[in-house]
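With one protein chain withheld, the remaining protein chains of the complex are depicted in position.
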Amino acid sequence: MASFLFAAAGFVLAMVALGLLVILRRPAEVDHMMVAQLLGTGGVAILLLLAAATEAPPVVDVALLLALLAAFAAVAFVRSASGSEQEIPETASGG
Amino acid sequence: MTISSAFDVGLVVLILAVGAATIAMREAFAAVIGYVVYGLLLAMAWVRLAAVDVALTEAAIGGGMTGMLMLGAVARLRLAEGNDIRTSLPVRLAAGVLCVLVTAGVAVAILSPPKTIPTLAPMVMENLAQSGLGNPVAGVLFVYRALDTLLEKVVLILALLGVWSLAPDSVWGGIPGLRVYARPGSTLTFLAQLLPPVGIVVAVYMCWVGAKEPGGAFQGGTVLAAMWLLVMIAGLTSVPSIGERWLRRLLVVGPVIFLGIGLAGMVLANAFLAYPPGYAKPLIVAVEVALTLSIGAALGLLAAGPPERV
Amino acid sequence: MKLAFDILTVFFVSCGAFFFLAGTVGLLRFPDSLTRLHALTKVDNLGLGLVVLGLLPQASGLFAALKLVSIWLLVQLSGAIVTQLIAGTVRQNGPDG
Partner (left out) sequence: MNAATLFGLCGAVLVGLGLYGLVTNPEPLRKILAFNLLGSGVFLVFGVVARRAAASGLGGDPVPQAMVITAIVVAFAATAMAIALVLRLLQETGRSTLSADDPGGTDGGNS
């Protein structure tokens, strides 16, 4: 069972790596921000699979933290993207 | 090659590729995003090295907090000019040779381990039972090397003082210049309402579980800091001015309690930072709770930067 | 009983891995930022859900299983909101911003 779970973790890691390669090569900043999503789901899946494969339940906590901080990182990305230079926009239209 | 070592090789290649991309990227924004990814991947490497405590810290600080800090700086430096200076080719080549030499040196050191590997693990395990803790790393942090941990809190406060002291005199005691991203009724507001309760539960859990399993004050404090920053960025609470009494008390409560218990140890247990027998665990838990709050406040304020307005 | 659990795990984790593959293909093939974002979020979340479902039979107890499910719920919720945020940036700055 452990080797199957390791193989699955390796597969998801390869998918995340491929996704990272695609995302980071694109010029648009919006694409770059997607890495938070990619790591938020793929990274969590890898860690959960590793936790089950090595029978180390505390690793699940790392996955939990990763899920939380990927969302936090995404907020940091969006805040610092170009175009949000104005501190607080006068109108709340957002468009 | 077993399947787990194939996984490790893949992870190492990915970490190195992302690390190299972080150095080579032209845009600072993309480089910092690369660094965040790098931090999260490094957490996986720590998991593979069976250091879950370190993995938690790296994910929280390397991935989350450092990214937040640097992205704030990127957004400001974007307005600056004069970034077109390039390093000349000979300098690059020389630097490359130097770096290859350094890498080779470290690699040789790694590939030739000493015959008897020095370790303190048996000593830690022998004496861990006395402290009532189950997590050996927490044991080292709060029992055997408690002085390091105490001084590290002092370093955090000193760094914060350093950051604050960079503010112009006119705004001393004012409000940190954390850029907010407030759009009333936006999705960010919703996220900032949803995530912090979850984050606080996670922080309490980390702090509580730290005595027995991986986790502890650092990890819990970092999560608290992240959630606090999130709420401030969304504009749900205002950024407090650094002169606030409660803020300063919060910053020192952890170190002060730690120091107080340490000094009490001189009377009750015959050594500075020693715990009286039988009371070690409750005292350590009390110190951890106070430290979690102080670390959270200190990290949050470090990321918020020096005061900019009164 | 153990065998049945293991078969369930293999089945669901494989399905999850397939969806991660599908998400990456979407990331590679879709023409603009919004559709790529859509592919990434929806499909990867489904993949993670299936992986969690597959790992449930291996969980050591009820508490561990609940933790797995709550991690998935957290990713699901925060992922949906974060996607909305990023998509908002696209709308504000245009697809190249």
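Per-chain numbering from 1; labels A, B and C assigned in written order.
What we mean here is this: a contact is a pair of C-beta atoms (placed from the backbone, for glycine too) under 8 Å apart; a residue touches a chain by one contact, two chains touch by 3 or more.
All figures in this text were calculated on a predicted structure; none of them were measured in a lab.
Asks: What are the shown chains that the left-out chain touches?
Replies: Every shown chain touched by the left-out chain: B.
Asks: Which one, B:Thr103, B:Gln193 or B:Thr237, makes contact with the chain that was left out?
Replies: Reading the full complex, the residue touching the unseen chain is B:Thr103.
Asks: In the full complex, which bits of chain B touch the chain not displayed? Write them out.
Replies: Given the touch definition above, chain B has residues 4-5, 8-9, 12, 15-16, 19-20, 22-23, 28, 31-32, 35, 38-39, 42, 45-46, 48-54, 57-58, 61-62, 65-66, 69-70, 72-74, 76-77, 80-87, 91-92, 95-96, 98-100, 102-104, 106-107, 109-111, 113, 117-122, 124-125, 136-137, 139-141, 144-145, 148-149, 152, 155-156, 159-160, 162-163, 166, 218, 295, 299, 302-303, 305-306 touching the missing chain.
In the analysis below, only the chains that are shown with their structure count from here on.
Asks: Viewed as a graph of touching chains, is the assembly arranged as a line, ring, star, complete set, or other?
Replies: complete
Asks: Contact counts by the stated rule: is the higher one at B-C or A-B?
Replies: The comparison resolves to A-B.
Asks: Can you tell me which chain lies farthest from chain A, using the average of the Cα atoms as each chain's centre?
Replies: The chain farthest from chain A, judged by C-alpha centres, is B.
Asks: From the mean C-alpha coordinate of chain A to that of chain C, what's the distance rounded to whole Å?
Replies: From the centre of chain A to the centre of chain C is 11 Å.
Asks: Can you give the whole-Å distance between the Cα centres of chain B and chain C?
Replies: The computed centroid separation for chain B versus chain C comes out at 28 Å.
Asks: From the mean C-alpha coordinate of chain A to that of chain B, what's the distance rounded to whole Å?
Replies: Chain A and chain B have C-alpha centres separated by 19 Å.
Asks: Residues of chain A that contact two or more other chains, please.
Replies: Only 16, 29, 33, 36, 64, 68, 70-71, 75, 77-78, 81-82, 84, 94 qualify.
Asks: For chain B, jot down the residues that touch at least 2 other chains.
Replies: Residues 186, 188, 191, 195, 198 of chain B each touch two or more of the other chains.
Asks: Using the touch definition from the top, list the residues of chain A that touch chain B in their complex.
Replies: Those in contact with chain B are residues 3, 6-7, 9-10, 13-14, 16-17, 20, 24, 29, 32-33, 35-36, 39, 43, 46-47, 50, 53, 56, 58-59, 61-62, 64-66, 68-73, 75-82, 84-85, 87-89, 92, 94.
Asks: State the interface residues of chain B toward chain C in the complex, per the touch definition above.
Replies: Where chain B meets chain C, its residues are 186-188, 190-191, 194-195, 198.
Asks: Provide the residue numbers of chain A that touch chain C in the complex, in ascending order.
Replies: 1, 4-5, 8, 11-12, 15-16, 18-19, 22-23, 27-31, 33-34, 36-38, 40-42, 44-45, 48-49, 52, 57, 60, 63-64, 67-68, 70-71, 74-75, 77-78, 81-84, 94-95
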